[in-house]
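With one protein chain removed, the remaining protein chains of the complex are shown where they sit.
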Amino acid sequence: MSNLAVLPIIVPLLAGIIAAFIPRKTTVVRIFSRVMTIVNLAIAMYVGFEVYQNGSIILETGGWKAPFGIVIVADMLSVLLVITTNIIGVACVFFASRSLTDKQESFYFYTFFFLLITGVSGAFLTGDLFNLFVFFEVLLMASYGLLVLGGNKVQFRESIKYILINLFSSMLFVTVVAFLYSVVGTVNMAQIAQRVQEVEQQGILTTIGILLFFVFATKAAIFPLYYWLPKSYIVPNPVVSALFGALLTKVGIYSIIRVFTLIFIHDTAMTHQLFIWLAAFTMIFGVIGALSTNNVKLIVVYNIIPAIGFMLMGIGLYSETAVAGSIYYLLHDMVVKGALFLLVGAIVALAGTSDLRKMNGLIHHYPVIGWMFLISTVALAGIPPFSGFVGKLLLLQGGLEQGNIAIVIVGLVTSLLILFSMIRIFIRGFWGEKDESFTPDKKKARAFAWPIGCLVAITIFLGVGAEFVYPIVADISTYLLDPSLYIDSVLKE
Amino acid sequence: MLTAVFLPLIFALLIPLLSKWKDKIHTGWFVLIVPFTVFVYLVTKTGKDFAPIRETYQWIPSLNINFDFYLDGLGLLFGLLISGIGTLVVLYSIFYLHKSEQLAHFYVYLLMFMTAMFGVVFSDNVYVLYTFWELTSLSSFLLIGFWNHRKGSRYGALKSMLITVFGGLSLLGGLILLHLVTGTTSIQAMIEQKEVIIQSPYFGWILAFVFLGAFTKSAQFPFHIWLPDAMEAPTPVSAYLHSATMVKAGIFLIARFLPIFVLSEWFMIVTSTVGIVTLCIGSYMAVRQTDLKGILAYSTISQLGMIMAMLGYGTSTAIFAAVFHILNHATFKGSLFMVAGIVDHETGTRDIRKLGGLMTLMPITATLALFGTFSMAGVPLPFLNGFYSKEMFFQASLDLSGTSSITEVLAIVIPILAVVGSIFTFVYSMYLFFGTFRGEYKEQELPKKPHEAPIGMLISPIILITGVVVIGLYAQLVNEPLLAHTYEAITGEISNKTISYWHGFIPAFQLSLLVVGVGTVLAMTRKRWSSIYNVLPGSLSLNRVYDWLVDRTEKYSMKITNTYMTGSLKTYAQLLLSAIFIISAAILFLTNGINLEATDLAPITIAELLIVGMMAFAAIATVFTNSRIAAILILGVVGYGLSILFVLYRAPDLALTQLIVETVTVALFLLAFMHLPELRKRTEPLRTRALNATIAISFGALMTIVAISSFASKWFEPISQYFLETSKSLGGGKNVVNVILVDMRGLDTLFEIAVLALAALGIYGMIKLRGNSKEAK
Partner (left out) sequence: MEIVTSILAGILFTTGIYNLLQKQLLRIIIGTSLISHGAHLFILTMGELKRGNPPILVEGVTNYVDPLPQALILTSIVISFGVTSFLLVLAYRASQTNQTDNMDELRGNEHE
């Protein structure tokens, strides 16, 4: 029964391995991949259903009891994120064949893709800090592979920077895990949490926590550590950008949520207060970046950053409302970012340029893409009734509950500027004179529209149907704020 | 009410299905049913015995966000305006917009807007209200951008969206605070707790946030600048959204929360000041416009200011006058917009400098305009509804009395400004009418030869002007069944107001006469004093502020971003490392984390020291060498040194692995860099090198200190004792490290292999795709 929890990691791993052996048969591998992502989504949903019904599933791998072996902890938070990951996966895999060349597909795109899903799901599910490092490496290595796929010089150039920064943060990660091991003598997250709570004089622990935070913050693109992100995200194929934008930074923020609600909660006045400040700067600088360019891809890439700021704000505020807000925002952001990255990918492919100044009147040619873009934009800015609103509302409520008007004002201004940065694309790119000389590729547009449409539909559902999702998120938040629930479920004491 | 709110939206979804018939029947006929049905429904609710109706439908109950609809007098008045004017506007649009336009889009937006607007005025739940509020901004954005091939249209759409969404977000802040302070999301329940709200420490913020929301939406100074640019929308839209309904949402909001806010003196000060200033600026600016719709836009701003000011007074006369004027303004301004549309439609221009003498050519239109403008000007004639509310406005302004130093000043200044604003109102009303319909007919300037408009276009303004006259003559018709309830909804008191023409030669009436007198003089001499606009350009400068802000936002963001997003790995790494170092070091000190008293240490032997020294020396040497082979070999020394340390520290497996890995890595290094140039001498300035060295040393030192402190804080028994105990019995192996790798932590190893495999695939792809990319070129 508990073996179920490992399936969302193992199935894509196997799928990736199999895909590696049939790369030359593009059609076969394409169909195989589509089927496998859907199967994997179904599995993830089934696991989700089980967890929803019966509570967290704890799998002690190899039968080694926690905290000695590696545990897989499928709690509601992890499972919800794994499901969302697989939804993005399905949309991307269907988009991939329309966006990649056959060559790129045959150079192990699907293997990298599946391993990326493996790494991300593994990072969400693992209950072991060192194992988290390993899954980070899996997803990073897969992302390196995807990043250089296609191999032009710009990609190579930006990949180097991306890999170097990540390599450094990975090395910092293992070092910090070692420091932590020295102090608490374990790498099992539940046991670390338990032991950290038992310590009276925390001493070095806060610093170790902050170093760990920086490791995750580098991956999550939090101010002032996000420099590597914008350029490396615009160079690869749109479908790769979408996977990165929707998933990679979110693993970082998930890790922060996990570690800073479970383990390092002994000095919130120091750590979490710092997060609020960093969140504010992340929002401001991120949205400034989004306003700074006319490259549509870059605008969307920069918009990753303020969203991360919102999520960090919730963790910093550290109350039930705010943490629920962060989680809801996280779910929303994964979906809407996936949709937006695919949309700009489609726009660039259809318009033939990524320069906003060279676009005009696209809505006359591609109305469906245009309207989906507007909905995603509005959702991103957190305007009801779409998905962004619920998370933002909770975050603002959380901020005001603590009387932190300043961060709320930053959040509101950021929302406005997010809208401004994105609506420019709609106004300048989609509106305007119809260019009669332009021959639209309607067939391609339709092919692009389907996978995106699914994500947009989910965005709408997350907003309008919040009643189906929010109670779960609220429960997760309550659960996260009481670390003993996690600890007891893993260590069974 | 749920039906009333969502009926338009459902119809909007059906519209695309009608595309089959779009060439035969104008889509508008189909749409017309919607507002008319709602209007009839709401009319049946009016009457002396009207009592508020409440309906609740669940939406997101776990967040207290539900469709709690509450229809009271205020909602009823606005609902009637939205549906009534909506009906007339749709009817008008059928003749105004040609079938070749993108009618489906137009009506979808319009219906979306109706839903939004009904939602705003019927919602009792603050978050639902906010949802609909933003939807009005969005649909307004789309409608202004309807003719988006025009530059002005896109500009106006963006401007209105930025300003109203800014207000909307601010409103959200206020609503959340209200929710948190009172613990309820129902406005009516909040009103019951008004004392709690007033005494809350956040009341100032609540007030500020809600003000921003209301003032931006209702185009109050200094946020009024979006409204004139919104005139790029098709005229029916201007008549509907930007005159009769959406811009009154801010007024609605203030009226809605009036029972709470009225307890605060600051509410009175801010609202009445902003309102009266808006009145003056709007009417002053209207006179200098040359576009008919421009005049009407500023006129709308000024009238909205007047209503806002009256709400700010908070007295019973003022509130009743405000309510009455909301209705009156909708009738005359709606008709005037339609008249402007007709003139535009028939002559092909809205430029008042080209127009003139149309009276004889378009007698019906001219008559409608006559009634409309005179009612707007507040000319004291018994059949003009505008006069009644205007006189009440004067009365209310005169009645003001101060209780504190600020309000005392206001009580003196406001009546004066009220008169000044009204004089300009009179001037632009006359200017509008006489400039268009009287004077010289300039045939050669008109793009089209004007005729009287088709009857279809005239129906709607005729109905509205009939409303002007009927309300003027028989005000009681709307008072008891409607206005009294609205008044009651705002103040909570039963209305005993009556509306009558003659109150005697009271000061308010004298002021009306004064306005007419001075206004007539000014209107006739307008050309002589109009150079004053060169000295006092009014709100043009505010537009410049907006343009400047938008422009600078983009420019400065580019500047700021470019300073750090240099594309240089060095800059990124410097910033990143410094940030990590500074914050972590600060935390380390602040929490007294440093603990260098490690006691339980292993002994130091000479052999180890030698190896360590060699490694340190080699590591430092990599920095100084300029030969690539040397650098790679020195790196090898460090690696092999590490494997010797592994041997010394009883880690045979590690030593072996390290040895192999190091050898392969060095080989790879040599292979990869065979074709690359020699290491160059460092050409960087000393400052850069010093900075780099500082960052590197600080970071290294930090790591060492944290390491020693961690080592000195071994507070728990490591779990590995368990591994040693069970390795043989449960794991079946003597080499504990191996057992851990393949068994206890088998998952790590599995995925470690996955990483290696991925790296191999990636490398293969990079090398293989090289040929392909050249082929592609």
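Assorted remarks:
Letters A and B mark the chains as written, and numbering starts fresh at 1 in each.
As a convention for this text, contacts are C-beta pairs under 8 Å (C-beta built on N, C-alpha and C of every residue); 3 or more make two chains touch, one makes a residue touch a chain.
Treat the numbers as computed from the prediction; the structure is a model and nothing was measured.
Residue B:A573 is the one among B:I254, B:A573 or B:I644 that touches the chain missing from this view. Within the full complex, the residue among A:I22, A:V154 or A:A406 touching the omitted chain is A:V154. The hidden chain makes contact, of the residues B:A579, B:I594, B:V638 or B:L730, with B:V638.
Among the residues B:T525, B:N562 or B:N592, only B:N562 touches the chain that is left out of the figure. Within the full complex, the residue among A:F32, A:Y46, A:F168 or A:W277 touching the omitted chain is A:F168.
Residue positions on chain B in contact with the hidden chain: 558, 561-562, 565-570, 573-574, 577, 598, 600-605, 608-609, 612, 615-616, 619-620, 622-623, 628, 631-632, 635, 638-639, 642, 645-646, 648-654, 657-658, 661, 664-665, 668-669, 672-673, 675-677, 679-680, 682, 684, 692-693, 695-697, 699-701, 703-704, 707-708, 710-711, 714, 718-720, 723-724, 727-728, 734-737, 740-741, 745, 748-749, 752, 755-756, 758-760, 762-763, 766-767, 770, in rising order. Although one chain is not displayed, chain A still touches it through residues 130, 133-134, 137, 140-141, 144, 148, 151-154, 156-161, 163-164, 167-168, 170-172, 174-175, 177-179, 181-182, 187, 230-231, 234, 292-295, 298.
One rule holds in what follows: only the chains that are shown with their structure count from here on.
In terms of their C-alpha centroids, the spacing between chain A and chain B amounts to 26 Å. In the complex of the two chains, the chain A residues touching chain B come out as 13, 20, 61-62, 64, 67-70, 103, 107-108, 111-112, 115, 118-119, 122, 130-131, 134-135, 137-138, 141-142, 144-145, 148-152, 160-161, 164-165, 168, 175, 179-186, 188, 191, 195, 199, 202-208, 210-211, 214, 218, 224-225, 227-228, 230-231, 267, 270-271, 274, 285, 288-293, 361, 378, 381, 383-385, 389-390, 393-394, 396-397, 400-401, 403, 405, 408-409, 412-413, 415-417, 419-420, 423-424, 427-428, 431-434, 466-467, 470-471, 474. Those residues of chain B whose C-beta lies close enough to touch chain A in the complex are 58-63, 65, 127, 130-131, 134, 138, 145, 148-149, 154, 157-158, 161-162, 165-166, 168-170, 172-173, 176-177, 179-180, 202, 205, 553-554, 556-562, 564-565, 567, 569, 571-573, 575-576, 579-580, 583-584, 587-588, 590-595, 703, 706-707, 709-711, 713-719, 722-723, 726, 730, 743-748, 751-752, 754-755, 757-759, 761-762, 764-766, 768-770, 772-773.
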